[in-house]
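With one protein chain held back, the other chains of the complex are shown just where they sit.
On to subunit A.
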Amino acid sequence: MAAHLKKRVYEEFTKVVQQQHEEIASKKLRLTKPSKSAALHIDLCKATSPADALQYLLQFARKPVEAESVEGVVRILLEHYYKWSGTDPSTSLRYTCSGKSKTDQYPKYKENDASVRLKIASLLGLLSKTAGFSPDCIMDDAINTLQNEKSHQVLAQLLDTLLAIGTKLPENPAVQARLIDVACKHLTDTSHGVRNKCLQLLGNLGSLEKNVAKDTEGLATKDVQKIIGDYFVDQDPRVRTAAIKAMLQLHERGLKLHQTIYNQACRLLSDDYEQVRSAAVQLIWVLSQLYPESIVPIPSSNEEIRLVDDAFGKICHMVSDGSWVVRVQAAKLLGSMGQVSSHFLEQTLDKKLMSDLRRKRTAHERAKELYSSGEFSSGRKWGDDAPKEEIDTGAVNLIESGACGAFVHGLEDEMYEVRIAAVEALCMLAQSSPSFAEKCLDFLVDMFNDEIEEVRLQSIHTMRKISNNITLREDQLDTVLAVLEDSSRDIREALHELLCYTNVSTKEGIHLALVELLKNLAKYPTDRESIWKCLKFLGGRHPTLVLPLVPDLLSTHPFFDTAEPDMDDPAYIAVLVLIFNAAETCPTMPALFSDHTFRHYAYLRDSLSHLVPALRLPGRKLLSSPVSPSITPHEDPSQQFLQQSLERVYNLQHLDPQGTQELLQFTIRDLQRLGELQSDLAGVADFSATYLRCQLLLIKALQEKLWNMAAPLYLKQSDMASAAAKQILEETYKMEFMYSGVESRQVVIIHHMRLQAKALQLIVTARTTRGMEPLFGMCEKFLQEVDLFQRCFITELPHLQDSFVDKLLDLMPRLMTSKPSEVVKILQATLRQSTFLHLPLPEQIHRATATIIEPAGESDNPLRFTSGLVVALDVDATLEHVQDPQTIVKVQVLYPDGQAQIIHPKPSDFRNPGPGRHRLITQVYLSHGAWTEPCQIEVRLLLAYDSSTRISRAACLDGAEALPLVENSIEGTIPFSKPVKVYIMPKPARR
C-alpha cells in the first residue's frame, strides 16, 4: 500500500514538472509553480552579486533533480549563464565581438562572473548525467556557449560538460562527430586545461572506425589517433599526459592503435615529468600486447628484434627510473608480458658483478657451486668471494640498454611498493615459464628476509604459487626454514602452507624441514595444527625420502627396545604424522615400526583422522574401508543409505502417529551418526536431520492433548506446544543461514516449515489467551506473511501440491474476511491435514562450523585485571563454509551475571587461507566490575542473519518486483561454535 501511495505521489509530482517544462517560455507561469527549477530561477533573479548567485547555485547542486525537470533547469541555468557572461542567448552570435554593450547592463558583475559561469557549466555537466535524461537537446546550447566563452577555465568546464553529454549518447555518430569537431577546434587553445579536456573528449568519443564519419553528413574524416599523437610533443606535460591517456582510452574502447605510435611513445619514456613517463610506460605495454611479433630495429646497429622484446627492455629500463611511481608502474606491467622471449626474461635476473675490474661471482652462484661440490655449510673464508678473471674493460656495459638486472634492481628498491610490484611480476612470469621460475628462486628466497612484513608475506605466497615448477635446493630450503622462527603468525602459516606444496630434493632436506618445524613447534605451541598439516603433506609428497629416515625418527634400535615416547607430545605426534602419511604410499615402511608405533597409529587414526590416513597394515583389519574414488556418489553405500532412509520417511503418510514419531526419531539418529562418520556427507545428513526434527516437533505438538480439551484446562500443557513452535522457528533459521549451498527450492520448504510454525504459534496463542484483541494483530500479520510467501515463491508454488500453504491459499479469500476465531479454526484444520513435504537435497551442502582454537579453555590461572579497565583476550578460530564472514560472524561473551556482549570483529581480522575456509584472529576486550573470586566467562561465535537478505535475493532472481520487506526482516544470531570458558578475575582497583 505504501508503495502504491508513493508511486502515486511520484506520478503527481512529475506531472507538475512536465507542465512547467512545456510552458518554459513564459516566465510568469514558472514563478507560480513551486518546483525546483522555479525556485532556482527566483533565487538567481534575486542574486545581486556573483557571490550570492554562486551561493544559490551551490545550494542547488546539493539537491537531486528528477530526470523530467532537468531540461527546464538547464534552460534557466543557460539563461543565467548568458546573463553572467554578458550576452544573450538569442543574440549571442551577433554579440560575440561586442559583448561590452550588453555587459554594461550588469556593470557590477563584470569582473567576477567567471566563477558563476564555471559553476553553471559544471552544473550542466552534472545534470546531463542524470539518469533518464537525454541530453541531446542541450548539446547545441552547450556548443554555442562554448564559442563565445573567453575564460579558459570555463571553456574547460564546458568541454567537460560536452564530454558528459557525449558519453550519455554513445549510439549517436552525428553527435559524436560534432563533438569531435568542437574538440579539434579548441585543441589549439593556449590553456593546458582546455587542451586536456579536448584530448579527453577525443579519447572518449573519437570514432572507432574511420568510415563512420564519412557516412554521416560528409564530415571530414578525422584520424583521431593522428590528432592525439600530435600532442605527444606538446609543451605542457599535463597535455602530454592527457594525450597518452586519451590514446589509452581509445585502446580501451576497442580501437586498434597504430604501430607507428610506438616510436613516439618510446621517446616519451625519457620525459622530464613522471606522470608522462608513467603513462608512456602503459602505452608501450599496450602496444607490445598489440604487436608482439612485429620487428623493430635496434638503433645504432643493424639488428632487429621483436617489438615485445624491445618494449620489455624499455620497461625494464624504467624499473630504475628516478620516480617511484613510474618504477611501480613499470614493475607491475613487466609481470603481464608473457610473450617475451626467454632470453630476455632471464636477463632480468642477471647482474654481472665485478670488483676492481675482475669478474666476480654472485653469492647465489657461489652458493650453488658450494652445494654442487658437496661442501654445504662450510664456514665462509676470507677472500672466498675474491674476484677471479680480469674483465675486458671495453666489454663492460654499465648502463644496459636491455632488460639486464631489472628485477635485481626492483627487488632491492627503496620503496616497498616497488618491491611488492616486482615480486608480483616475478610470480606471474614464473608461472608461465618453468625455467624462469627455477632462476628466480634465489631472489624470491632472499625476499623472505625483507624488512617489511608485507613484502615477506607476498614473496612466500608467490613461492607457493610457483611451487609446481620448482624444487628447492638444500641451501635454499635452509634459508626458507630460517623464517619459521618469525614472530608473525601470518608469516609462519604462509610458510607452512608453502612447505605443503614444496618439492624437496634430498632426505637431508626432509630432515632439516622436520627439525625446523619441531623447533617452531617448541617456540610457538599454538602453531600445532598448522605444523601437523604441513607435515602431513610433506610426508605424502616424499615417501621415498622419508623411508630412510624412519628408524632415526622413531629412534628404534635393531636389537634393543627403546622407551615408548609420550603419546601426548605434540612433537612426537608431528613426527608420526609425517611417517604415517609417507607410509600410505610406501608399503615397506610399516615393517620398520615398533609395537607401540602401531598402537599409537590406532590411537591417532581415531583421534586425528584428518591427519592420519588409513594404512594397510599387515595382519590388521582396516578400520574403515577406504572409499576408492572410482565409486560414483550413487553407488556409494553411505550415500545410498542416506537416500533410502530419507525416502522411507517421506513415504510415511499413512502410518499411525506413534509409528511416525518413532520412525522419525530413528531416522534422525541414523542421520546424525552418518554425518559423524562420513565427513563429506555431514552437511547433507545434518541438514536433513534438522528438517526431520522440525517435522517431528510439529507432529508432536499437534498430537498434544490440548487440542481436545476445553480451553481453560490446558494452560499448563500449552508450554510444550509453544516451545515446539519456537524451536521449529529457530531450526528453520539455522537451516536457512547456517548451510552454504542451499538453493531456492530448499528455501521454499524451509519457509514453508516456518509458516507452519507460525500458524502453530497463532493457534496456541488463540487457545491460551482470553480476549480477542491481541489475536487481531496476530492474524493480520500471519495473513500478510502468507501473502508475502506467495509473492516471493510464486514460481515454486507448483511444487508445493497438497501442502499446508497450498491449501491455505485456496482458502485465502475466506480467511481474509473471517474473524480471528474462524481463522484459527481453519488453520488448525489445515495444519492437521497437510502432508509432509519432501525436502529435495541440493548437490553440495555444507554446514558452517567454527572451532575456537584459542582460548583453549584449559587454563586454571585466571586472567587478572583491574576492574573497570579492559583486558584483551586473544581469540583465534577457524571457520568453515561461512560465506562473507566479515559481515556475519560475531563473537559473543557471556558473563556469569548473565550479561552478554556481542563483539564485531574487524574485517581485517579475517584471513582466507583456502576456499571455504576462514581464519578469525582477533582480540576481544573484556571488562567488568570487581569480583570477589575468579569466575568463568563463556566465549562463542555467532552467525548473524537478516532474514530479509535472502528473500529479497530470491525475489530478485525470480524477477518479481522489489517488496517492502523492511518490517518483516528478522535479525538474529545462531551460535555455531562450542562455547569456550575463560577464567577471569577482575580485581578491585587499589586506591
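Methods note: contacts are C-beta pairs under 8 Å (C-beta built on N, C-alpha and C of every residue); 3 or more make two chains touch, one makes a residue touch a chain; residues count from 1.
Throughout what follows, contacts and distances are computed from a predicted model.
Taken from the listed names "Phospholipid-transporting ATPase", "COMM domain containing 2", "Ciliary neurotrophic factor receptor subunit alpha" or "Integrator complex subunit 11", the protein name that UniProt assigns to the chain not shown is "Integrator complex subunit 11". Only one residue from A:Y416, A:Y572, A:F598 or A:W931 touches the chain missing from this view: A:Y416. From the set A:D43, A:E149, A:D271 or A:E584, the residue in touch with the chain omitted from the display is A:D271, counting the whole complex. Screening A:S323, A:T765 or A:Q886 against the full complex identifies A:S323 as the residue touching the chain left out. When the missing chain is restored to the complex, the residue among A:S487, A:Q658 or A:T932 that touches it is A:S487. The hidden chain makes contact, of the residues A:N148, A:S191 or A:Q790, with A:S191. Within the entire complex, the positions of subunit A that touch the omitted partner chain are 152, 188, 190-192, 230-231, 233-238, 240, 271-276, 320, 322-323, 351-357, 360, 362-364, 379-382, 393, 396-399, 408, 411-416, 443, 446-447, 449-452, 479, 482, 485-488, 523.
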